[in-house]
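Structure below; questions to follow.
What you see is the complex with one protein chain gone and the rest in place.
Letters A, B and C mark the chains as written, and numbering starts fresh at 1 in each.
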C-alpha cells in the first residue's frame, strides 16, 4: 500500500487530586490509597521534607552548608515515589531528591553532611538500595538500567526507579539508557520531575516536543504525563509502573509536571530569568496546600493537628541538625581509602606524604 | 480533567513504486518526476554507482583497496537524495554513501583512494558542500545540525541533509542533534538508511520501537517511513522535506526502509549471523531491478539499451580506476601539514625528524 | 584601562570580539538571560540578541558537536561548557572531530572553535566542579589548550583564541575569577598563543605553573626570595603547544625546576615538562625536577579540598629540596 498509517500513539494526562483539592474517586485503583492513615502519612512526609528543606536553606544562609538544591514544590512526587517503592527496589536519584532519600531511609544528618561538602554524607546505609547523588545530569540513568538488567539476569523480583529533571532528557545518556531498557524489556521506571526549568533554561528551550512523556515512543514503551503536584496521581502511576516492571512487562516513562519553587540552588538567582508572576502562580499549586485542603474537607484536619505535626517535625529536624553539627571533622585521608580495594605502592606513598602534610599543618 | 489525551501521533508509510514495479500516480506531486528523461537519469545513476561498488569489491579482493563498505541494495536512496539536493545544499554523510558522494560531484578516483587508505581521497572538491566520511557512527549528526544552524544564522537559502544507518539511531549524538534541530527549528533533513542491520545486530536488537520514524516524535517534528528501494518515493519525501527546510519550516526525519545486500564491509562475513533466505528475499526487491521493470513496462527499455548503458558505465569506471591506480604514492608529511594552520616549533621539529626518518628509509 | 576581575576580562573580550566580528556566536547552558553561572556572558544577550548568544538544551556533546558544524560553515562559535567536569560528555566530539576536521578533510574544512570552561578547584562546589584534566587535551593532537592566570592575560589570550584558525580549549581558573583585580587594557592587546611568560627572574630555580596555581607559586617565590633564593617563574599560559624553548632556556640557566599543577600527578602536564627537561637539559640539572601536584585520587568534596590542592608550603618545600639537593 503506497500511503498508509503504520502506527498511532496517544499521550495521556493523569491526575487524581485536582488543583482545588478535589479527588476523582472513579480513577482510584483501590480505596486503600485514600484511607485516613495513608493520606496522613503522605502529608506528614511532605511536611517533614519541606521542613528539612527549609532548614537546609537556613543552614546554607548561615554558612553551614555549601551549595544546596531545594526540593520545594516537588514534594508530592518524592513522597509518592517513596510510598510506591518497596524496600528491596533500587533507586537511582539525581541531586534534587533529598525528600525521597530521607523517606527511603537515609538519615537527614547524612544529607546535611553531603550538602555541607562532607563525603560521608554520601554513604547510603546498608539495606537502603539507593545510589548516592550523582551531579553530572542524566548520566546516572544507564546505571539504573544496568542494575535493572542485573536484577532481571538474577531473576530478583525487584524493580528499579530512576529520577531526573527535564533538562536531563536532552542528554545522550538519557537516550541510550531508555533505548537499552526498551530493547531488553527491563524492570525499570523512568521518572522525570519536569519542573519546567533547567537552571535558567525553560522547557521550551529544552525540547520542541509538547510533552516529555512522548519521548517514550522513541523507545517502544509507554509514556504518560502526570500532575506532579498530585501525590495520589503520581503514586498510582509509579506504583502501577513498578508493579508492571516486576511482572516482567518492561519499562515505563512517567513525566511528572511540576514546578521548582526555589532558585535552582543556593548559588542561583532565579529572578534574573523568570517572572515573579509565574512563580506565584505555581505557589498556589503547592502540593502541600493541595493535600491539606483535601484533608480539611475530608477529615476536618485542624489548625491544632497541623501545628502539632509541625512541632513534631521541627523537633526531628532539630535533632538531625544537632547530630550533623556535632559530627567530627572528616579525615581527608578517606579519599585514599575508598579509591581502590587496595592501594598500589605509589598510591601508598602518596597517602603517606599526604598524612605527613596534614600532620605538619596541625602543628602550628 | 483527570484523565485525557494530550496528544496523538501517526506514523505513515510512503511508497510510489511498489515491489512489482507499479507506480501509484495519484501520489505523484508532479508528472515531471516520471518524465522519461528523469527516470532514465535515475536509472543511469543507479547503474553507475552499482558498477562503482562492484569494482570496489573487486579491487578489495585483489588487495588494491583496504576495508570497503558496499552500498548494494541502497542505491535508490542515494540516487533520490542526490537528485533532491541542490548544489548549494550541504551533505553530512556517514560511510555508506559512496553512491551519493559520486552523484554529488566527488570523483570516483577520490573514493577509491579513500577506501585504499589514502587521505587524499577525503578531499572534497571546492563547490561540493559535502563533509568527508566520518567513521564514528552517528557523531557527525551534530555537525550537520551546526551547519544548518549557521545557515539559518546567515540567512542562507539552503538546506542540510545528513544520512546515517539504523545503528546510528542508538547513539547519544543522534538524540542530542535531533533535539537541537527541533528546538531551533533548523533547515535540516535527517535521513536514516535503515538497512536493518548494524554489522551483525538486527534492527530488533537496536530498538524496541516498531519504526525508526517514530523517534522524531521525541523531538517535536515530523517523521515518516518510506520504502527505501523506491527511488520515486524517497525522492519525493526528501525533496519535500528539503523544500520545507528551506522555507523555514524546520526539520524532518525520514526513515528509508531498505536492506544491506552485501556483507557489512569486506572485513565482515554476514553468513555468520543472517540467513541466505533473508538475503535472497531482499535480492528480489533490488532497487535496480524494480526501476528497470518499470522502464520496461513504460518505455520498453530494451536489452540493447541496457547493455549500451552498462558498456558506457563500465568505461567510466575503468577510467577512474586507471586514474586511481596511476596516482603517485601519498607523501606522509601531509599529516603534519593539515594538522594546524601553522605548526609550533616543537611540531616543526617533529616534522623535520619525520622527514629525516623517511629519507633514511628511502636510502637502502 | 580599568581594573577588572578575570571574569570581567573574559566578558570584555567576548564583548569586544562580538562587536568586531558578526560571525562570533556564543552557545552554552544558561549563558543568555542568566549571563552564565559565573556571569561570564553577563549583558551579552541584551546587547547582541538571542541568535548570537544562545541558551542551549542540556547536551554537552551537541554543544561542541554543533559548534564544529558552525565553525566549518564559517561562523566563529565560542561554546561554554558550564564546568570542566561536564566536558567529558563531549570528549568524542573534541577528540574525534574538532581536533581532526582539518586533517580529515585534507584542509578543506577548518574548525575555528573555542570551548571555554571554568576549571580547577577551590570554589567549594559539588563533585566534578573542580576538574583540571588539561592533560587529556594536551595529549590530543589537533587542539590547542590555553589557561590564563590573570585578568589581563585572560583577555589577551581569549582574543587570540577566538581569532585562531584552529580549535582552542580555553580553561578559565574559576578559583580566581574574582580573586584578583588588575588593569586590563580597554583596547585589543592580543597575546599570541604558544608563548609562555616569564613573570619573575632569578638564577637559582625555575618554577613553572599556570592558571590558578601561578599565585601560590608566586607566593612561594616571594617567600624564597626572603631566604635569598631567586627564581624564574614561568606562567605557561598556552599548555599546548608547549613553549619548551622558554622552559629549557630557563632551566639551562638555573639547573633546577619545580612544576606545580592541581591536576592528578600521573600523566599530568608536569610529567611532560619534566620529561622534556630531562631529555634536553639533563647536563644542566643540579637537582631532580620536582612536581607539586594533586594526588592520584578524585578531588574530594569541599570539606577536604583545601587539603588536596597544592599550596604555598608544599611549593616552598619542593624549592628547598631542589636547592639543598
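By our rule, contacts are C-beta pairs under 8 Å (C-beta built on N, C-alpha and C of every residue); 3 or more make two chains touch, one makes a residue touch a chain.
Because the structure is a prediction, the values reported are computed rather than measured.
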Of A:204, A:271, A:302 or A:338, the one touching the omitted chain in the full complex: A:338
Absent-chain contact - pick from C:128, C:184 or C:208: C:128
Touch with the omitted chain, as defined above, among B:29, B:117, B:248 or B:345: B:117
Residues of subunit B in contact with the chain not shown: 66-67, 95, 114, 116-119, 135-139, 167-168, 170-173, 198-201, 205-207, 267-268, 272-273, 329-330, 332, 334-336, 339, 346-347, 350, 354, 357-358, 360-361
Where the unshown chain meets subunit A, residue by residue: 90, 92, 119-120, 122-124, 126, 131-132, 134, 136, 139-151, 153-154, 172-173, 176-177, 179-180, 183-184, 334-335, 337-341, 344-347
Residues in subunit C touching the chain absent from view: 85, 88-89, 91-92, 95-96, 99-100, 103-104, 127-128, 133, 135-136, 138-142, 240, 242, 263-264, 266-272, 274-275, 277-280, 282, 285, 287-291, 295-298
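The rule is simple: only the chains that are shown with their structure count from here on.
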Maximum centroid distance from subunit B, chain identifier (CA atoms): A
Distance between the centres, which are taken as Cα means, of subunit C and subunit A, whole angstrom: 36
Centre-to-centre distance between subunit C and subunit B (centres being mean Cα positions), rounded to whole Å: 40
Where subunit A touches two or more other chains, by residue: 170-173, 205-207
Overlap residues in subunit C, where contacts from two or more other chains coincide: 56-57, 59, 61-62
